[in-house]
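Note that one protein chain is taken out, while the other chains of the complex remain in position.
For clarity, chains are labelled A, B and C in written order, and residue numbers in each chain start from 1.
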Amino acid sequence: MDFGYSEEQVLFSNSLQKLLSDSYSVDVRRKLVAEGPGYSEDIWKAYAEMGLLALPFPEDMGGLDGTSVDAMVVAIELGRHLALEPYIPTVIMAGGALKLAGSDAQKSDLIEKIISGDLKMAVGLTEPGSRFDMAEVSTRAAADGDDYILSGVKSVVLGGDVADKIIVSARTSGETRSEDGLTLFIVDADADGVTREGYALLDGRGGADITLENVRITPSAVLGTVGQAWVIMEQVADQAAAALCAESLGAFARVNELTLEYLKIREQFGQPIGKFQVLQHHMADMLIEYENAQSLVYRSSMMADSDDAAMRGKAVSSTKVYLGERGHTSCQSAIQMHGGIGMTAEYELGDFVKRMAVAEVMFGDVDHHLARFGKLSYMSG
Amino acid sequence: MDFGYSEEQVLFSNSLQKLLSDSYSVDVRRKLVAEGPGYSEDIWKAYAEMGLLALPFPEDMGGLDGTSVDAMVVAIELGRHLALEPYIPTVIMAGGALKLAGSDAQKSDLIEKIISGDLKMAVGLTEPGSRFDMAEVSTRAAADGDDYILSGVKSVVLGGDVADKIIVSARTSGETRSEDGLTLFIVDADADGVTREGYALLDGRGGADITLENVRITPSAVLGTVGQAWVIMEQVADQAAAALCAESLGAFARVNELTLEYLKIREQFGQPIGKFQVLQHHMADMLIEYENAQSLVYRSSMMADSDDAAMRGKAVSSTKVYLGERGHTSCQSAIQMHGGIGMTAEYELGDFVKRMAVAEVMFGDVDHHLARFGKLSYMSG
Amino acid sequence: MDLNYSAEDEAFRLEVRSFLENKFPKDIGERAKAGIRFKKDDYYRWHKALNEQGWVAPHWPTEHGGTNWTPVQSNIFDEECFAAGTPRQLPFGTRLVGPVIIHFGNDAQKERYLPTIRSGEEFWCQGFSEPGAGSDLASLKTRAVLEGDEWVVNGQKTWTTTAQYADWIFCLVRTNTDVKKQAGISFLLIDMKTPGISVRPILTIDGDVQINEVFLEDVRVPKENLVGEVDKGWTYAKFLLGNERTGIAGVGLCKNDLENLKTIARSERKNGKLLIEDPLFQARLSRAEIDLTALELTNMRMLFDIGDEGTPGAIASVLKIRGSELQQRFAELQMEATGSYALPWQQGALEPDWNGKAVGPAYAAARSPLYYDRRKTTIYGGSTEVQKNIITKAILEL
Partner (left out) sequence: MDLNYSAEDEAFRLEVRSFLENKFPKDIGERAKAGIRFKKDDYYRWHKALNEQGWVAPHWPTEHGGTNWTPVQSNIFDEECFAAGTPRQLPFGTRLVGPVIIHFGNDAQKERYLPTIRSGEEFWCQGFSEPGAGSDLASLKTRAVLEGDEWVVNGQKTWTTTAQYADWIFCLVRTNTDVKKQAGISFLLIDMKTPGISVRPILTIDGDVQINEVFLEDVRVPKENLVGEVDKGWTYAKFLLGNERTGIAGVGLCKNDLENLKTIARSERKNGKLLIEDPLFQARLSRAEIDLTALELTNMRMLFDIGDEGTPGAIASVLKIRGSELQQRFAELQMEATGSYALPWQQGALEPDWNGKAVGPAYAAARSPLYYDRRKTTIYGGSTEVQKNIITKAILEL
């Protein structure tokens, strides 16, 4: 049993921290959001240079053979510094799906480009009206000779606004809410019949709704076994959720730091407000929540690679539930203790709060993961 | 709109308060619980003398024609003073059932005796394993000529330990969980085939499990229309729950009073502990909960007489939910702020806390009433 | 004890409804329902309609245009307005500075200011809070020094709601530094067009610009603009804050929210059923509705208890605390109910002049902004912590 970072992880974490602190000021970030493109191409290149984009891939493809824990180390820093780049959709999600299900041709074609920073990708697994149930897929893939013709809509696709290629789920057979009969397809963002409506999410990162209208897909763009995508989808979504939770933990750390600092400097009634016992205890609660959230983030990151779907699902859903509830209330306390200043957009607190809010909802909200945890824990025995 | 007591209610409340303060000390109460019979026959007689037992009955039967609000005024005092007598089972529940469904013969036979204090009754509507669903009735009433033969078990019957007669629900037709096919029967506690296992509940009041084994019931003891008891059962249970909530409110008032007083007298670190801001705010929370609980108790008591089952049910379930959750946490705060002394049985706080705990569970716990409220509010439209 | 409205009250409710039906501009109500932001003109048109009806300052003495409504009637009026989606009547003129002028101002001030407050010709804003004086309002530092016939004012105010629309600002200013901090404060009326005043809007986390910083640099204010006596401003400020209480619970607002929430929960689907049928969501919805019912009744009880005297006790703090929490809760539940489509940050869609197409269902765009905006409710008007301190002192006597 060991809860520390390895030496490599410490190095990685430190150099990423340095990169982001040096190049990613509040003003730079806000300008990227306000004026586009919503992330920094320079920093994306820097990620590529430091090997961040190669992290999870096998060494023989030029990767670093990193684990989900390595991804967590990265994600914590991305969250801490509110980095905007589509790391999770490109590297964790699309990269993960390719690793798990890609053909040799697909891997050699795409992974190298991801590693070099020349390819951004996204993965669309949910639809309008399906809420967080990835099995409720109305997008149809109709066979047409060896090709498939895709029609449907994918909603709130993280990184979908800037992705060059988007992996989408579509139904090749089965009833609308069945886990069977789902297939993944790699779609070019500029293919005929693809429309995307890009937007900023509330934390400034990009997302998109992707509409597919009779989009023709050749066999080479079918990812994995036809009709058997569910297992891959679940694992990719779990890895993405674990990484988002790690980002959220990084943001949480900053929420607590900012609040604690404010309690020390803000004076009212002739003393720092941190002298008021009620605020002290609220701050202590936030510390308790953070420590416990950290434990769960460690655990879900350690389990995100596992192909034991039940174990992995329970671990990831636990973390999503915990951060979704306790991180949420901690953010509310943080704003409350800041008072008026916490309501202003100029002050940075709100940015961290919104980052955590996105992590709370994306890939399933608290209720979704609570039900999933319950099902996995109590309904089988 | 008027939120005050009427003059009569003020008088009634004051005289009951005086009776209970004068004759019902902590020691007297505890002795009655520890040594039996679990209530005071003298005080029961005093209730009869002051008209308490006549409260809800029509004037032409010797009653006072009181409303559920009058019952609330009484119940608040009973709760405040932790009175042990089976007022709710006898007067509110059995009395209510007789008023609603009794034949003239049953009324003239029984109500007079209730009013005079010579008859105690109870009503058994739930069974082991049925949780709080009164429609889940396994007790069977088989027709045998004009008679019925009853077999089954009624669980945790409030006041069932000392009742002379017990009104029970039994199934004369229909499936186990159907609201149709239920009938009420008036059973003599000492009839052949009736066994009762009496016990004290955790607040010291009496309850019993009633086992019926081939108990013969003559037609004169059938209460109301055969197979149509559901409407009566619901209304009786709502009136009982409303009265229990009013009792709970009375106990809640004392919990707050005791705690506030303790915060003022208990010194630690050289000052009254009520000087610590965290405890001040917890006490403020308890006050807020109490004020809101009071509003809901007023409302459910005002609606408990209504035969609009949906309106009444929503009002009563609201109060059960609110007191069941907020009263519950307030009790926990109260013990916490008392520290060690709050854990001792000698100190009176625990008695009030337990009274509220019984009111929380009896006639349906929070989840039961939450689901009922939801169904009545959102599932019909 | 009787929870029903009297016949008179019911008749009054119908009168209010009919007024709203006929006189409240429909386009404003529709924008309100959709969560679109109000323009200054919306506030003004609503104010004008109220004034024409004689209902613009119901709580003022009748000789100044008040209506003599009972507290229950005021409450009915608020409820109906919220149900119809009217803008909140900006409180600064009629609700806040008006009563101060009526009670403490001289005849000249009453003649000068009350008519334009009623007519809406002049809008007001409130200059109380400062960067260093929030919960601890009395520590304010903005200085006013008498030079001849003018007060020369220097300092900074902040969190000044709708200052960008305002013609006048009423300010607490420090006129004496040699005494206890509460004892050296005066109450000054300042024309926003006076040289030396500049307004800097503050963007808030909900993406809106409603509050401002107001900078005062050698602002020269005629001597006669001081209300009441010099150095007695703290008394007037307390009087003013005490008047802020009616409607503090926000029951009407929450009822409107509840309806929106139910609409969303009947539109969204989960596991093939309506979200409103989902046991977990339904339980949360039920709890919020039960809390709201309790709050409404507690509010009524308070109105009943204070009767015509008009000065609610510290129990108003109970209403402020619970009301503000519920306003937050309903915003939160609406955001939750909306699911993923609460994530796109569609500021444009909330502007009155926007012509684009929003992402997701129509109700989605305004849900996150509303959630973040509502965080302020437990901060402003005396934070929850301050309210609990008031309860501690005034009710619990700890």
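A few points about this structure:
Simple rule for what comes next: a contact is a pair of C-beta atoms (placed from the backbone, for glycine too) under 8 Å apart; a residue touches a chain by one contact, two chains touch by 3 or more.
Just so you know, these numbers come straight off a predicted model, no measurement behind them.
The chain we do not see here touches A, B, C in the full complex. Checked against the full complex, the candidates B:Ile43, B:Ile166 or B:Leu201 give a single residue touching the omitted chain, namely B:Leu201.
Considering B:Ser68, B:Ser155, B:Thr183 or B:Asn292, the position touching the chain not shown turns out to be B:Ser155 (whole complex).
Residues of subunit C in touch with the missing chain: 279-280, 283.
Although one chain is not displayed, its contacts with subunit A can still be listed: residues 1-6, 9, 69, 260, 263-264, 272, 274-275, 277, 280-281, 283-285, 287-288, 291-296, 298-299, 302, 318, 321-322, 325, 370-371, 373-374, 377-379.
On the side of subunit B, the interface with the absent chain consists of residues 126, 128-129, 131-133, 136, 155-156, 177, 197, 199-202, 204, 207, 209, 267-270, 276, 278-279, 332, 335-336, 339-340, 342-346, 350, 353-354, 357-358, 361-362, 365, 367, 370-371, using the contact rule stated above.
The rule is simple: only the chains that are shown with their structure count from here on.
For the pair subunit A and subunit C, the distance between mean C-alpha positions equals 39 Å. Contact with two or more other chains is made by residues 277, 281 of subunit B. Multi-chain contact residues of subunit C (touching two or more other chains): 385, 388.
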